[in-house]
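Shown next, in structure tokens, is the structure this report addresses.
The complex appears here without one of its protein chains, the remainder shown in place.
Note that the chains are named A, B and C in the order they appear, and that numbering of residues resets to 1 at the start of each chain.
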Amino acid sequence: MDKQKLLQMYYEMVLIRRVEERGAELYQAGKIGGFMHLYIGQEAVSTGLIAAREPRDRVITAYRDHGVAINCGISANEVMAELLGKVTGMSKGKGGSMHMASVEKNMWGGHAIVGGHLPIASGLALGDQYQGNDNVTICMFGDGATNIGYFHEALNVSMAWNLRVLWVCENNQYGMGTAVERASAVSEIRQKAEGYGMKNGRVDGMDVLAVYAAAREAIDYVRRESKPYLLEAVTYRFRGHSMGDPERYRTQEEVKKWQDNDPIGIFRAALLKKKNITAAELDEIEARAEADTQKAVEFAEASPEPGMEELFRDVYVE
Amino acid sequence: MDKQKLLQMYYEMVLIRRVEERGAELYQAGKIGGFMHLYIGQEAVSTGLIAAREPRDRVITAYRDHGVAINCGISANEVMAELLGKVTGMSKGKGGSMHMASVEKNMWGGHAIVGGHLPIASGLALGDQYQGNDNVTICMFGDGATNIGYFHEALNVSMAWNLRVLWVCENNQYGMGTAVERASAVSEIRQKAEGYGMKNGRVDGMDVLAVYAAAREAIDYVRRESKPYLLEAVTYRFRGHSMGDPERYRTQEEVKKWQDNDPIGIFRAALLKKKNITAAELDEIEARAEADTQKAVEFAEASPEPGMEELFRDVYVE
Amino acid sequence: MARITMREAISQALWEEMERDPKVFILGEEVGVWGGTYAVTKGFYDHFGPQRVKDTPIAENAILGAAIGAALVGLRPVAELMTINFAFSAMDYVVNQAPKLRYMFGGQFKVPLVIRAVGGGGRQLGATHSQTPDAVFAHFPGLKVVSPGTPEDAKGLLKTAIRSDDPVLFLEHATMYQVRGEVPEGEYLLPIGQSKIQRPGRDVTVVTYAKGLELSLKAADELAKEGIEVEIVDLRTLRPLDMGPVLESFKKTNRAVIVEEGWRSYGVGAEVAARMYEEAFDYADAPILRVAQKEVPLPYNRTLEQAALPQVSDITAAVKEVLK
Partner (left out) sequence: MARITMREAISQALWEEMERDPKVFILGEEVGVWGGTYAVTKGFYDHFGPQRVKDTPIAENAILGAAIGAALVGLRPVAELMTINFAFSAMDYVVNQAPKLRYMFGGQFKVPLVIRAVGGGGRQLGATHSQTPDAVFAHFPGLKVVSPGTPEDAKGLLKTAIRSDDPVLFLEHATMYQVRGEVPEGEYLLPIGQSKIQRPGRDVTVVTYAKGLELSLKAADELAKEGIEVEIVDLRTLRPLDMGPVLESFKKTNRAVIVEEGWRSYGVGAEVAARMYEEAFDYADAPILRVAQKEVPLPYNRTLEQAALPQVSDITAAVKEVLK
């Protein structure tokens, strides 16, 4: 991968981290409402994944979507504005944290019903197949989402209909407070693909380069063979499920162990091993991410709320 | 297996066949309404399966339930009366062909929503587990039902919760007009169990003795290990999906080929190989099944319709 | 104009729209090789091919999810639910996804989707397969709910629904496919969201739709023999609900009966009655009566089932009651 791309990925990972850290503060300050699910700890997954897509490849994910939005090219300004419910958010403040999308960036949301977006992903891919192109749809979801019927129906038709879908399970070990082993018949999510005769793989979701490599291979396979693929990325969320999680279900030691395995730290170390990248460059990138986050907060705070006319707008096209 | 049991199984298979043949006539005559799904051709599956259960083992199936009802010990009289919508039917004529059940015979229906009874089967088994007994729940369903979300959610929890369920897929090659390959990612239904790490097997569903042997083994495993098992029985329905099926989806040759493979004929031949069973005995059994069917029709025709008081009864207990 | 059946009218609308726009396609259980469980898409598979007449597994969530996804990227899917009862196996897509995606994402998305589904009782299919739960779907903003009572309306409204950029639930009735009526040939569009006087009269206003229209027209004939002239207003669309013609008629007759096949409680009639009183309170000379299904799951037995379903005699009795 060329240096520019590597540095861009590093920038995105740090930006996601900073944006969410500030988001958490603003949530505590009561400026953000509803549910907010932080991606902190999992940045390597969507960053590696989406770095491997072509712009024409579609992305769709669940409610843990701030990182995905930024990786897809949605600006920190829009993300922050949506969190604050401002009209300058990509969803005009009507969607909030769980509903970030951009047709222009080929990012199809941000969906809050667990597993509900998987059949929709099959539909995006069906649409492309119908129109005769070879776009790939990348659908991300959690480990907990693999136990619901939506998952089964979507994976089955993707195989039966030869749809170009890359199914990506972010196995962060828990669905809310329920450990994978307590909810799922199998502890390796990738094994579920066997029931569909679907090609599958498992990758370290804390290592962005490993994710990128696995995603590249999977995307090529999906595009070339016109068949779906299930990729499991093993990762961990450093924060609670959403704001205000009692976290009775895991120990501080466990969390600590994973935090020592920070995807940003891992990536930084890996980059510094390359002789053409210096610590100064990375520091500069971190400073830029910091500054851009600050600008995003200012932009969001300064942005207007949606006017009352927005209340009845867009219920219908006609 | 002892002779009595073998002859009883033969009697049941012939009785199912005769009852449904008469049922088809009565349907054509307009005396039976709604949907009626004939089991003709598949008799070996439920006969072998249910012969292998203990009375305390629960049975639940889909709408193709006349045979299952008879195997469970529900009388031909009650089956025929229910078909005619008479109050002497086991469901008082309020359920019809698709809703045959008997708490006393441990037969829990007869369910018309494809796949909808699978999670309920998990619940029957959960109830037994909760009460600390080792009853097995036998849940039958079609190949088409394995593509719907209900199947996935039910199989997953049965494994995750160590429930005593024997999942039995009657793969009769089609879900209505859709061949297995056109609807399912895999053509061998048993493979779907791999996604749950569930023990599974496949058996010739036209050979009642093979089904019985496979069921015995599976039921023992489920009871002993307190784990679910998926058994696929390969079979075929000789008649249309329900009354009035245009049958555009299959050729007469194909149907003919399978009909030459009649489960009753196969069983009769196998029985005659045993030196302690004579053709005369089997003829006598066939005559008895014929007579009992005739009696059932007379009983049903002579039975009263449910009175108007039944219209509002049993909507609620209280 | 040609005199054709409801089935032919619906079939015609689908065929014409598919011929007109390559983005229109059908998906659902048995829509292809089988030709449609109710033979509505008979011949489509051979003419349009497997991609545009797509047979699916028995997986209602996959069907509606796929349809919504395809609609998001610009196609115009017509998803068929074998019966409306199976909508409960994929309810989230019908009421929680299709109707909300556009609004929730600030107007970025369009969901030009039609969900066709047949409903209704009277065929002895038992409690789970015989429902007319139309009011349930009409409760959700973002969805349009259409339920025609004549072949002409079926054709004109379905063609419009397919061209609509919003999700439309199109409800057909299992016992009305044989109903015949005059239907304009070729291009014929009717606006969604307009009620219509299907029979003029001066004495009592009967508000109804779908199967209720068939029953009400019969009742009207009988009542006419006794000199009672009812005016029948057909809602045709349950959301958006057009009260215009209903109120106009009611202000003339001052008496009304609402006829629906579904259960009375929390049904369509409740909303229509509430609206009539809100908007024409001073015109009511007698309580508005509702003729609807008895509050029981529909039984299999034919006699019991018919006793639970609204009958022509229930309508005539109600009309006479409001005239007392």
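In this section, a contact is a pair of C-beta atoms (placed from the backbone, for glycine too) under 8 Å apart; a residue touches a chain by one contact, two chains touch by 3 or more.
The model shown is predicted, which means the values in this text are computed figures rather than measured ones.
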So there's a chain missing from this view; which of the remaining chains does it actually touch?
A, B, C
Which candidate, A:Asn106, A:Ser184, A:Thr235 or A:Thr293, sits in contact with the chain we can't see?
A:Ser184
Just to verify: which one of A:Gly23, A:Gly41 or A:Gly95 makes contact with the chain not shown?
A:Gly95
Using the document's definition of touch, tell me which of C:Ile26, C:Val40, C:Val53 or C:Ala127 contacts the absent chain.
C:Ala127
Pick out which of C:Glu214, C:Glu231 or C:Glu271 touches the chain that's been left out of the picture.
C:Glu271
Using the definition of touch stated at the top, determine which of B:Asp128, B:Asp207, B:Asp262 or B:Asp292 touches the missing chain.
B:Asp128
Of B:Ala160, B:Ala213 or B:Val255, which one is in contact with the hidden chain?
B:Ala160
Interface residues of chain A toward the undisplayed chain are 33-35, 85, 91, 93-99, 112-116, 144-145, 147-150, 175-178, 182-184, 246, 248-249, 305-306, 308, 310-312, 315
With the missing chain put back, which residues of chain B would touch it? List them for me.
58, 89-95, 99, 101-103, 108-110, 113, 116, 118-128, 130-131, 149-150, 153-154, 156-157, 160, 313-318
Residues of chain C in contact with the chain not shown
85, 88-89, 91-92, 95-97, 99-100, 103-104, 126-128, 131, 133, 135-136, 138-142, 238-239, 241, 262-263, 265-271, 273-274, 277-278, 281, 284, 286-290, 295-297, 299
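What we mean here is this: only the chains that are shown with their structure count from here on.
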Touch graph of the chains shown: is it line, ring, star, complete or other?
complete
By Cα centroid distance, the chain farthest from chain C is A
Centroid spacing, where centroids are CA-atom means, of chain A and chain B in whole angstrom:
46
Which residue numbers or ranges of chain A touch two or more of the other chains?
149-150, 153, 156-157, 160
Two or more other chains are touched by the chain C residues 56-57, 59, 61-62
